[in-house]
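Contents: one structure, followed by commentary.
Every protein chain but one is kept in place in this view of the complex.
Chain lettering (A and B) follows the sequence in which the chains are written, and residue indices restart at 1 in each chain.
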Amino acid sequence: MASLRLEGVTKRFGQVTALNNVSLEIEDGEFFAVLGPPGAGKTTLLRTIVGLEKPDEGDVYADGERITDVYPGDRDIAIVFQNLALYPDKTVFGNLAFPLRQSKVPRKEIRKRVSRTAETLHIEHLLDRKPAKLSGGERQRVALGRALVRDPQAYLFDEPLSALDALLRLEMRAELKHLQRDLGRTLVYVTHDQVEAMSMPDRVAVLREGVVQQVDTPENIYHRPLNQFVATVFGSPPMNFIPCTVAARNGTLSVRHSLFEVELTGEGLSIRESLTEGAPCLLGIRPEDIRVGTGGGEGFPATVYVTEPLGGETVVDLRLGDRVVKALAPPSIDLVQDAPVRVSLDPLRLHVFKEDGDTVLSAAGANLFSVHAASA
Amino acid sequence: MATVPATARVTAGSAAVVRRSPLRLLKRIARWLAILLMAGTFGFPLYWTVTMSFKPQDEWNPPGKIFWFPHQPTVSNFTDILGIAHASNIFFSGRSRSALTPIYHSLIAAGSGTALALLVGVFAAYGIARFRAGGRLLPFQILQLRMFPPIAIIIPLLFMWVYLGLWDTLQGLIILYAAVTFPFVVWLMRSFFQEVPREISEAAIVDGCTHWGAFFKAVLPQAKGGLAATALFVFILNWSDFLIALVMSQDHSQTAPVYLQALQSGSSGQEYGKQAALAMILIMPPAIFGLSIQRYLVRGLTFGAIKR
Partner (left out) sequence: MAEIRLEQLTKDFGSLVAVRDLQLTVPDGSFTALLGPSGCGKTTTMNMISGLERPTTGEIYFDDRAMSRVDPGRRNVGFVFQNYAIFTHMRVYDNLAFGLRVRKPRPDKAETDREVQRVAEIVGVAGILERKAGRLSVNDMQKVALGRSMIVSPAIFLLDEPFSNLDAAFRAYMRAELKRIQSEVGQTMVYVTHDQVEAMSMADQIAVMNLGVLQQFGTPQEIYNSPTNRFVAGFVGSTQMNFLPAQEVPIELPAQARNGRSVTVGVRPENLSLVAPDSADATLKAKVNLVEPLGAKDVVHVTIDHQDLRVIATPGLRPRIGDQVGIAFDRQRLLVFDDETGEAVR
């Protein structure tokens, strides 16, 4: 068992800074995901933890012990590469036995541990085959097996499911989640898939251009993003951002749009220092938190840009001033283009961002905002 | 979808050949004639060598007559050249000597030269392929060694080798053969190593191997096919070398090609039959070598290592 810690790790490749002052603490036994777009430095992060890259600055610790200069083979950390990197000249048995042979485990013990691992992963019947004779899913399991068989302190997985088809990926996702729970070992899981990052890990680190944006539970990343970038990593369609201005009146503070006004109430007022009157800001709201109604009633008026029926739900694109925002509606909604509608925003799910993208405030279920139609 | 039409058209084309028109038949005949002509051009020297090696001396080159087949086939050319019988019939620079010693010299010089080139070249190639040792220039600098025609530097080398006491020694030849073929080893092996995914050696390192261990246990097994092909190619180059051996050896390290060229007797001029017999023998080592490594010469050993 091991906790892992990175302290101010910076890694450069020529002009490119792959990791920029990354500090992370991964707890013992935790399922930890690293999420980011391609090129964010996710793979470099894993390679630095396992020791295949040496940081230019900063240090790596396992269980409080500095391992920055420890040889990869001596770190007792297993890695599953994105391309799997099986030994093609060896059978499945040979692949699984390889790490054990390196650490001079007795032959009998090797046999026992390999067959136990093979059983866990349901590949007992494949032990005599070479990787070329395996299907994609089977190779995936062999690669996992080569990591499991060592029974290391921590596992690092680099997008291990990216090459599998959708159905198999789903199956493996459930299996991995169960496996990690049973093993109780630290697992660092790199992915660019938001569903994986939401469904599997205990905590997620969001990485962008080598900089850690936020480390938190998937729930909190979803409901309390620290900036505009993090707000877009979860959710499909992603969060809408509506340009507004800060307005102050009679001691109240509000975020104003030509069609509506979001007033800060109660505890929401506590952040008044970070907003200056007249400054531009962004109001963030997810498509599922926008309600679209026909006829009169609550909310403010808008027109339908287009509707996108998806079967189980319908995306309604609304024209708000010169912006188009996406809202989710039940499939029963029947709207034609340019139809007038009433729109209401769920005040419990609003986010306010500064113009530069930093979050000022997320409601996240608390009563911090009240929304009114703009007074004429 | 896109690939389907292509295959479909191929099937349609071959079906069309079945219903022959006279023009089609003529075309086919012309094509076969061309093939036979080419085959004859390349096949005849081999045919000449094989038949010649079994001809007795009076059938070698009689005036005004051509023997397409040996009329009185004999193996005496072989036994003579190998010194099994009538060793005294062979004359070489006025001295009698069988081909056994030159063949032995060739085997040692070409074999050891190949081994040495591989030993140095394989590591250099791995360093260049995997760690970019020497930057971008080194591979080209190595290839530059081969841009001189050997004849251009052979004379200064001769002086050096004489001075160093390497002239007319097997060691001298081995070093030269290794030096001359080393660039080929580097260039060929470099591309084979580049095909082995970097992660495979890294997986081995994480699994507990040293860098050397990862090379020998994880990378080299996947470059086996390339290694075998390179070894064969380099061995053939060394084995058939004539120029370097001609200048760099005399008595103590004379190789078979040089011996072959000098094979003549005072009474009958060129010893065609014996030269042919020796040529037949000289074909053997590369052929045996090639056959014995044939199973490694298949490509695609890395298939299955990574997901594509």
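We adopt the following convention: a contact is a pair of C-beta atoms (placed from the backbone, for glycine too) under 8 Å apart; a residue touches a chain by one contact, two chains touch by 3 or more.
Remember, predicted model here, so these are calculated numbers, not experimental data.
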{"item": "Of A:Q15, A:S236 or A:S375, the residue in touch with the unshown chain", "value": "A:S236"}
{"item": "Chain not shown: contacting residue from A:G184, A:G266, A:P309 or A:P340", "value": "A:P309"}
{"item": "Residue of A:R5, A:R113, A:K326 or A:H351 in touch with the missing chain, whole complex considered", "value": "A:K326"}
{"item": "Contacting the left-out chain in the complete assembly, out of A:R173, A:R208 or A:R224", "value": "A:R173"}
{"item": "Missing-chain contacts mapped onto chain A", "value": "170, 173-174, 177-178, 181, 195, 198-199, 218, 222, 232, 234-238, 286-288, 305-306, 308-312, 315, 317, 324, 326, 328, 331, 337"}
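Here, only the chains that are shown with their structure count from here on.
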{"item": "Whole-Å separation of chain centres (CA-atom averages), chain A against chain B", "value": "57"}
{"item": "Interface residues, chain A side, partner chain B - complex", "value": "50-52, 71-75, 77-79, 81, 83-89, 98-99, 102-103, 130-134, 136, 139-140, 146, 150, 163"}
{"item": "Chain B residues touching chain A - in the complex, by the definition given at the top", "value": "197, 199-200, 202-210, 213, 217-218, 221-222, 224, 301-307"}
